[in-house]
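Taken from a larger complex, these chains appear in their original positions, while the remainder are omitted.
Order of writing sets the labels: A and B. Residues in every chain begin at 1.
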Amino acid sequence: MKKITIRSQKRNEAIDITPNIRKYLDEKRVNSGIITVFSPHTTAAITVNENTDPNVRYDLINHLNHLVPAESAFTHVEGNSDAHIKTSLFSPAQTLIVENGQIQLGTWQGIYLMEFDGPRTREVWLQFTSG
Amino acid sequence: MKKITIRSQKRNEAIDITPNIRKYLDEKRVNSGIITVFSPHTTAAITVNENTDPNVRYDLINHLNHLVPAESAFTHVEGNSDAHIKTSLFSPAQTLIVENGQIQLGTWQGIYLMEFDGPRTREVWLQFTSG
């Protein structure tokens, strides 16, 4: 398993980690299989979404804040229940396809660490499994 | 990796791709392991849900439209931000169990390509990993 470190800058942020994953696969010199991308945090998720127009990420975060407002009547005293809920809605992990050492994504896709309670130093854990 | 092609007919649609996945596993003559089912699109997701009463799929799509209305105040000019958000809420990929060449599902489960910005020609990518 490989651990990579990511520094978030905002409370809610979509951080493109596709380059980090490509670098890991290059260094490991893998062939074909799958890669599990995992967030070991309860207030940060992993997703795949649009990598071109930054307005898509803006709309994504903005609408998610509308669905799960930080100021809802929560009982958890740390005041970050919204971040826990968003994490389960988006999923803490994604398993993606690798062919000939390359992560397989559609033209407009990037892999994102979704920060929901930043800014913080975060980890993403990667595990390649041979096909 | 195997690429299959699916034609959607509506803007929002749940398309049962279980037969396509069974066919791939049959042709590949696999034994046991897992299969990763991946949508290479940013406006179409993969999920597992009820395969019997079509009203469940109707309620699923209808309520998701209620949670993420197409007419929300979005900034992305293509006008399909709702489809991007729905894709991350439902997840672009699922990894499922295969035993003795058979996909392992509960009695009432089917695997669905969730179209959120159709009608379009879509791809689903499949990768089997031996257990």
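Quick note on the criterion: contacts are C-beta pairs under 8 Å (C-beta built on N, C-alpha and C of every residue); 3 or more make two chains touch, one makes a residue touch a chain.
Since this is a predicted model, take the numbers as computed values, not measurements.
Depicted are 2 of the identical subunits; the complete assembly encoded in this structure file consists of 3 such copies.
Here is the rule we use: only the chains that are shown with their structure count from here on.
Chain B has its Cα centroid 20 Å from the Cα centroid of chain A.
By the touch rule above, chain B contacts chain A in their complex via residues 1, 34, 36, 38-42, 67-68, 72, 74-78, 81, 84-85, 87-89, 91-93, 95, 123, 125, 127-130. Chain A meets chain B in the complex at residues 32-34, 47-50, 53, 55-56, 58-60, 63-64, 67, 89-91, 94-97, 99, 104-109, 129-131.
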